[in-house]
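Every protein chain but one is kept in place in this view of the complex.
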Amino acid sequence: MKICLIGAGRIGAVHAIAIASDENANLHSVVDFHQESAEKLANKYNAITLSMDEAFENNEIDAFIIASSTSTHADLIEKCAKVGKPVFCEKPIDLSLDRALACAKAVEESGIVCMLGFNRRFDPHMASLKNKVDANVIGLIQSLIITSHDPEPPSMDYIAGSGGLFHDMMIHDFDMACWILNDTPRSIYVSANAANDDVAKQGDVDTASVIMNMNKGAIVTIINGRQASFGYDQRIEAFGETGMLQVKNVLEDSVILSNSSGIKQTKNQHFFLERYGKAFHNELVHFMESFQSGTQPSVNISDGVIALKIAEAAKESLQSGNSINL
Amino acid sequence: MKICLIGAGRIGAVHAIAIASDENANLHSVVDFHQESAEKLANKYNAITLSMDEAFENNEIDAFIIASSTSTHADLIEKCAKVGKPVFCEKPIDLSLDRALACAKAVEESGIVCMLGFNRRFDPHMASLKNKVDANVIGLIQSLIITSHDPEPPSMDYIAGSGGLFHDMMIHDFDMACWILNDTPRSIYVSANAANDDVAKQGDVDTASVIMNMNKGAIVTIINGRQASFGYDQRIEAFGETGMLQVKNVLEDSVILSNSSGIKQTKNQHFFLERYGKAFHNELVHFMESFQSGTQPSVNISDGVIALKIAEAAKESLQSGNSINL
Amino acid sequence: MKICLIGAGRIGAVHAIAIASDENANLHSVVDFHQESAEKLANKYNAITLSMDEAFENNEIDAFIIASSTSTHADLIEKCAKVGKPVFCEKPIDLSLDRALACAKAVEESGIVCMLGFNRRFDPHMASLKNKVDANVIGLIQSLIITSHDPEPPSMDYIAGSGGLFHDMMIHDFDMACWILNDTPRSIYVSANAANDDVAKQGDVDTASVIMNMNKGAIVTIINGRQASFGYDQRIEAFGETGMLQVKNVLEDSVILSNSSGIKQTKNQHFFLERYGKAFHNELVHFMESFQSGTQPSVNISDGVIALKIAEAAKESLQSGNSINL
Partner (left out) sequence: MKICLIGAGRIGAVHAIAIASDENANLHSVVDFHQESAEKLANKYNAITLSMDEAFENNEIDAFIIASSTSTHADLIEKCAKVGKPVFCEKPIDLSLDRALACAKAVEESGIVCMLGFNRRFDPHMASLKNKVDANVIGLIQSLIITSHDPEPPSMDYIAGSGGLFHDMMIHDFDMACWILNDTPRSIYVSANAANDDVAKQGDVDTASVIMNMNKGAIVTIINGRQASFGYDQRIEAFGETGMLQVKNVLEDSVILSNSSGIKQTKNQHFFLERYGKAFHNELVHFMESFQSGTQPSVNISDGVIALKIAEAAKESLQSGNSINL
């Protein structure tokens, strides 16, 4: 299977390693507007570089991986739909729900496999919790609490183009909630503010608590923050009829120091590249397995649309101060 | 110091042990409508039994502890105010906010010490977190999450007279939030339902998530449930500018079993008598220290009034589906 | 049941509280060469003070608790044997094995209940492990590791009269090993040295690792040290055919601080008064239950003799550098 990678940045490099580690995948080509980046990444894996047009005309390519900037996602997915080739695209589809809906329609009409990069679904820890939930280990879930704190705020440039906390960061948690519960929300209430003045100036928030009432009855609580001195804070707690399942944070190492100031462990793994390293690998394996076996991947473009709809409602709740029905 | 204990039930017995363990306190007398219970408890500590009227006329008594049923609290506190004697009363003051306000006014006018039994403030674990918060160990608190699950639902009779989840159970968490943050809420939003059909028939809920926006800016999230198969679930998480403080659950013992099915520890301590055993003792020590030194206890009748106000707003939010301003 | 307490020091006070907390026990009298100490403790519990002679002639007394210095233990136990009254005595019986054997013979001939204060057997955590071992939860035990570090070395005066590390400190672990395994050692090998120069000058050691081969085949490893900056370090690990059981340390509280320097908990509970507080209470309850029901307590004078024999062999191994057969 020959794969063309669009986007030779940080996430692109992560996908290239995942391809190289997989027995059945081959990095065929790299596309990036910044030719030097494309060449550097391609050379490392004996791949070629292509222009965007060349890539979509190339008959050797079996599938595309899109790891370029958000604003290009919908266009590139539609190009894949046009040439009828499977595509894996980083989330989100687009910051605009309308644009995403149009793109999803194009994908649906084309019938291509289109998998979205909600990587947390493929984290071994999150997936283990989900498996136990599905196996009914704790019975019907009554309450789900998702906690996510980044280690440090992104640059203000990044924030400016991010679509805001709900579209950029909490969108992962919206997807996780729907995935774990096999459900969607009927209402959402948001409380949020900006602890960081620069974030406030961008019109964004960096600290938020959210309650969603799900259609089947569960209550979902999401806690988000852009700054955690102890590293990437990624926890889940599912409370069911007969028990509770939790995903705890993953620490840098398993060393414990006991001395006169107490019992001390290291911080959490720093950020998503460390914490979700295996998830990036596993999601690509799933994508490759899907298009080899001709089955739909477990997460596709409609999941991206749902998460976007929730993010828009979250923004509305923050502005109005009220609970919003979906 | 001679103490008269009103109420010889389960909590009364706990207070009697705390009195016996304290160097400076003496259980003078026990009052209970059920004379046999009063006598049994009194005999164990060489104390006498009194009728209610005798108790309030007795000149030897230095202070009263009220551990009788909720409906008697306000009347008994007012009697203490009338005779000008210090009183420790179990929470809540009354299920009716108006009644509580009237009672608080009587206490204020009399100038007596009136301490309310928000025992969790005196739990060594909770108090350790509070001390660290006050010592600025994690900077300004941005988010506070309080989780409380009882091990099993109370009887339907109990529920019928309890005033509902918010007045009976979450009132502890309302008080904890105000105490830890030295703040009060400006708005509250509630999502709740009844997982247990019998609870629903009582018009009550047993599963709830609540968000409060505090006046100084912190966001408080409270998770409550009436049933947890793994024992009493009592956790706090304070997330601040420079770190996070958590109170974890207390397990029955420190034994770990590792075998082919995994790594296993015991359940949480079963319920409040085990988990807050030391807190019941510590709160009484604080009460006795307060009236010996002539200072106000750290938790008094006004704290009870505030918690009741929040509980009423919570009920209103649940009924309306909207955020309620306080 | 009327109890006479001999010894009004630190441990004596602990026993007095345990008596006061027990429904069926009464502190009848206190004996101490230092009359002021005896009076202070007696007054607190409305007890009387007696001279040693008066105590053993007093017909009201049902049982004795010996909490005086080690050198008086054997004589006082023998006096109890003479007057035919039950006795609870702190360990050890004596520093000399011969003296202990003579004392044990006197006890045996008299038929009195004589319980020795190996308090760790009554710690809820240790007892939970022992119960699981007896219930065959991990099958036949192949290896048992006992770790014990004091928070700080005792005074050199104490060390001078202590009989040395093996008789004073590790004797608890010798007893624990025999108790948990229902077995005795057939050989012992010791490696030890003195990290503290003052301890070395006393001819004692403060750091030791010991291996015992037990008669039924298990291998016991004991690690001891007189100094641990992180508090009292009391752990057990039983490794069996089908699993492992561990007793972990007990921390001062359950608060966790996460910040830029890592994840931090408090130190261990500081020393034996905190860590084994419940054990002191439970052992006394067991003593009172035993003589009320007329049954032998689970730990008696022969257990004290066995532990002393092992301690002597340990000393011999240290001197010779060889494994010693028992």
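In this document, chain identifiers A, B and C correspond to the written order of the chains, with residue numbering beginning at 1 in each.
Methods note: a residue touches a chain if its C-beta (ideal position, glycine included) is under 8 Å from a C-beta of that chain, and two chains touch if they have at least 3 such contacts.
This structure is a prediction, so every number in the text was calculated from the model and none was measured.
Engineer: Considering the complete complex, which visible chains touch the unshown chain?
Structural biologist: Across all of the complex, the chain we cannot see touches A, B, C.
Engineer: Please pick, from C:Thr70, C:Thr184, C:Thr221 or C:Ser261, the residue that touches the omitted chain in the full complex.
Structural biologist: If we include the chain that is not displayed, C:Thr221 is the one touching it.
Engineer: Looking beyond the chains shown, say which of C:Ser69, C:Gln142 or C:Gln296 touches the absent one.
Structural biologist: C:Gln142
Engineer: Pick from A:Met1, A:Leu101, A:Val250 or A:Ile306: which residue touches the chain that isn't shown?
Structural biologist: Here the residue in touch with the unshown chain is A:Val250.
Engineer: Tell me which of C:Ile211, C:Val285, C:Ile306 or C:Leu326 is the one touching the absent chain.
Structural biologist: Once the missing chain is taken into account, the touching residue is C:Ile211.
Engineer: Could you please point out the chain C residues that touch the chain left off the display?
Structural biologist: Touch set of chain C with respect to the missing chain: 140, 142-143, 145, 149, 187, 189, 191-193, 195, 207-209, 211, 213, 217, 219, 221, 223, 225, 228-230, 233, 239, 241-244, 321-323.
Engineer: On chain B, what residues meet the omitted chain?
Structural biologist: 228-230, 251, 258-268
Engineer: Kindly note down the residues of chain A that lie in touch with the hidden chain.
Structural biologist: 17, 20-21, 23, 44, 124-125, 128-129, 132, 137-138, 242-250, 252-260, 266
Definition applied: only the chains that are shown with their structure count from here on.
Engineer: Could you work out how far chain B has to rotate to sit on chain C, using CA atoms and steps of 5 degrees?
Structural biologist: Between chain B and chain C the superposing rotation measures out at 180 degrees.
Engineer: When the C-alpha atoms of chain A and chain C are each averaged to a single point, how far apart are the two points in Å?
Structural biologist: 57
Engineer: Based only on mean CA positions, could you tell me how far chain B sits from chain C in angstrom?
Structural biologist: From the centre of chain B to the centre of chain C is 39 Å.
Engineer: Distance between chain A and chain B based on Cα centroids, please, to the nearest Å.
Structural biologist: Distance between chain centres: 42 Å.
Engineer: Among all residues of chain A, which ones touch two or more of the remaining chains?
Structural biologist: 228-230
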